[in-house]
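Of the protein chains in this complex, all but one are displayed in their positions.
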Amino acid sequence: MSDARVESVVRTITTTCIENETYFGDLDSVVGDGDFGFSLARGFENVLAQWDTFDRSDTGTFLQKVAVVMSGRIGGTSGPIWGTAFLRAASQVKGTQEVRGTDVVAMLRAAIEGIKARGGADLGEKTLLDALAPMTDTIERELAAGTSPADIAKAAAATARDAAEATRPMQARRGRASYTGERSIGSLDPGAVAVAVLAERVADTW
Amino acid sequence: MSDARVESVVRTITTTCIENETYFGDLDSVVGDGDFGFSLARGFENVLAQWDTFDRSDTGTFLQKVAVVMSGRIGGTSGPIWGTAFLRAASQVKGTQEVRGTDVVAMLRAAIEGIKARGGADLGEKTLLDALAPMTDTIERELAAGTSPADIAKAAAATARDAAEATRPMQARRGRASYTGERSIGSLDPGAVAVAVLAERVADTW
Amino acid sequence: MKKFVNDPKNFVPEMLKGIALANPDTLRYVPEYNLIMRADAPRHDKVSIVQGSGSGHEPAHVMVVGKGMLDGACPGDVFAAPPMEYVLETAKLLASDKGVLLLVNNYTGDKMAFEMAAELAEAEGLLVRTLFINDDVAVKDSTWTVGRRGVAGNFFVMKAVGAASEAGASLDELVRIGEKVNSVTRTMGIALTPCTPPAKGSPLFELADDEMEVGVGIHGEPGRRRAKLVSADEIVDELLGAVVPDLPYSSGDEVALMINGLGGTPISELYLLYGLAHEKLAAQGITVGRSYVGEYCTSLDMAGASLTLVQLDDEIKDLLLAPAEIANRVF
Partner (left out) sequence: MKKFVNDPKNFVPEMLKGIALANPDTLRYVPEYNLIMRADAPRHDKVSIVQGSGSGHEPAHVMVVGKGMLDGACPGDVFAAPPMEYVLETAKLLASDKGVLLLVNNYTGDKMAFEMAAELAEAEGLLVRTLFINDDVAVKDSTWTVGRRGVAGNFFVMKAVGAASEAGASLDELVRIGEKVNSVTRTMGIALTPCTPPAKGSPLFELADDEMEVGVGIHGEPGRRRAKLVSADEIVDELLGAVVPDLPYSSGDEVALMINGLGGTPISELYLLYGLAHEKLAAQGITVGRSYVGEYCTSLDMAGASLTLVQLDDEIKDLLLAPAEIANRVF
């Protein structure tokens, strides 16, 4: 059986990405090519459509299926980036039924490494990594401090939001936005904002 | 040896066509594509350039060489039309050294048949045939009447000129000019005018 | 003008030189007559096959010289028939004991130059036959009013007589085969854009952004009508509607189907057209036995395509299947 809380979080990510198609697309239109909202929405629509069919023998298997379905049919950067994140997270809980706090941190760290490997990006290059990495640090810290899961989720969301805002002065070095060079300075990174929005919704629906 | 008078007539045709490049071209610009003067001038320039090298063992051979050199390098209609005319004329005097009046008529008749065969045209289709055929009739008639060669040449020139003028009301059915359909009515046929101009020069230089 | 060209006067010779340099072992270039010929021609155990026409239709005909197709091609300048002397000297250079077959696309200029050259070649004792190709159903009369035009279907005539001559067929036999293939071959084309001759430097005609020329000639001659640009489906219907009833091709027939690009249309679009035509023919009970998709007879950089059908029998099929090695190649 896959972990119910993980399933619920994935479900929240799924519906949130579909609902925010226009908003995420608009963010990517400022200095990117405007396809970010479209790509995520199509990917997660496929997840939603096949939701009941996923193999749920364990959490890793469940997440792996999500990864393949989410990224399988969409082109561009976000398919492989998000698919790899889910895939690497899955590998941390292969065979695991119930996921604990330390597993969550390991999953996020693996996802971050996967994204870096797949897309060649590093921190400070104005990507979703710039929200994901600080958010993971917060979760790890709060876990160690014994904070309750619901409060950890709130703290994670707050960090992700601040981190997303902090991408404004950065210059994009990856993806289509990087073509605009210095013009990318002054706007928010769509990927980082998406991470913040998703973290907030996860916290809200805990 | 080739006939001296035939050589002289060919020489007159050669220089006249070169001198009239612009005039013949302008005539062809009215309803044709303007290349008639260019084609004839280039063809006869080659004749002039190789004048001294032609095989002169008999008149037929001489005319055949003229035909090949005149028509060999020029594209379009006039190369094959004029080349065929010279070639078929040549065939009438193969092995002949001295050309008589009856030979001239036979040569012109053969040339006319050759042009018809090569280009598919008939009388009344606004081509050089409409000057060449009446001119040949005149020569034949005057020959039978015992007229002197010089006077025959004059009569031939007069007929050719009248016949060229008579192409004005005709509609072009052959060559590029035929594309313009009824618009070709009212202008002179360049080929017929050229025949008239050449006949006049031959008569003048008899 | 958006072309790779030096002095436009040298467009044809510079192209021919490129062909020769790219095929040093198999082809020879004779600049005096714009002649591309097989390096091993004439071979007296086979009839020599020669085709000429204006340039601007490449790969026809200079790039289909080689084993199993032409022994020589002597094109004129862009869209201009070859001068008679080119044809005559080519016939002489390729004179084989078995004879020379001259293939001619049916246009006045070409017809007259080749017929005159044949007359002179015969006078010099050569064994020469001339065969006219006139597969274009678009208009009864070509630009120069000598009947239907010869267009992309010439590929099939060249391929068939090329294969047969390689197998040792006599000149009479080749004329029979060539006439037979020509008699069962029909083509019609559509232009989406005009073409630009290098020496002219500007388009040969105008076509509005939403227009096409139905039945266009390969020198930009007007076709049956100018019409609004429609979908690929409707275009294939129009082409088949003109070509199929003309022979006619009927249910039960096996055909070769060619979608020929006119120069500026990418092969992706040609395959799209091919797929539509193949299925529409199948729906009429006509089976495609051999398929040809690509550029065979172009009109410089014209965007457009033509559709050709050949009614197949065992003899024609075998000749089309026979191997050939020509300049126009992938590897």
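Lettered A, B and C in written order, each chain numbered from 1.
One rule holds in what follows: a residue touches a chain if its C-beta (ideal position, glycine included) is under 8 Å from a C-beta of that chain, and two chains touch if they have at least 3 such contacts.
For clarity, every value in this text was computed on a predicted model and none was experimentally measured.
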item	value
Partners of the unshown chain among those that are drawn	A, C
From C:Asp97, C:Glu124, C:Asp172 or C:Asp233, residue that would touch the chain that is not displayed	C:Asp233
Among C:Leu127, C:Ala227, C:Leu247 or C:Leu272, the residue in touch with the chain that has been omitted	C:Leu272
Full-complex contact with the absent chain, from C:Ser55, C:Ser96 or C:Asn154	C:Ser55
Which residue of C:Ser48, C:Thr187, C:Thr308 or C:Asn328 touches the chain not shown here	C:Asn328
Interface with the undisplayed chain - residues on chain C	2-6, 11, 14-23, 55-56, 58-59, 63, 159, 192-193, 209, 229, 231-233, 235, 263-276, 278-279, 288, 291-295, 298, 300-301, 303, 305, 320, 323-324, 326, 328-331
Absent-chain interface as seen on chain A, which is shown	68, 71-77, 79-81, 83-84, 87, 118-120, 173-176, 178-179
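The rule is short, and it goes like this: only the chains that are shown with their structure count from here on.
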item	value
Chain contact graph, described as a line, ring, star, complete graph or other shape	other
Innermost chain, where centres are averages of C-alpha coordinates	C
Most distant chain from chain C by Cα centroid	A
Intercentroid distance (Cα basis), chain C paired with chain A, Å	59
Whole-Å separation of chain centres (CA-atom averages), chain A against chain B	89
Approximate Å spacing (C-alpha centroids) for the pair chain B, chain C	34
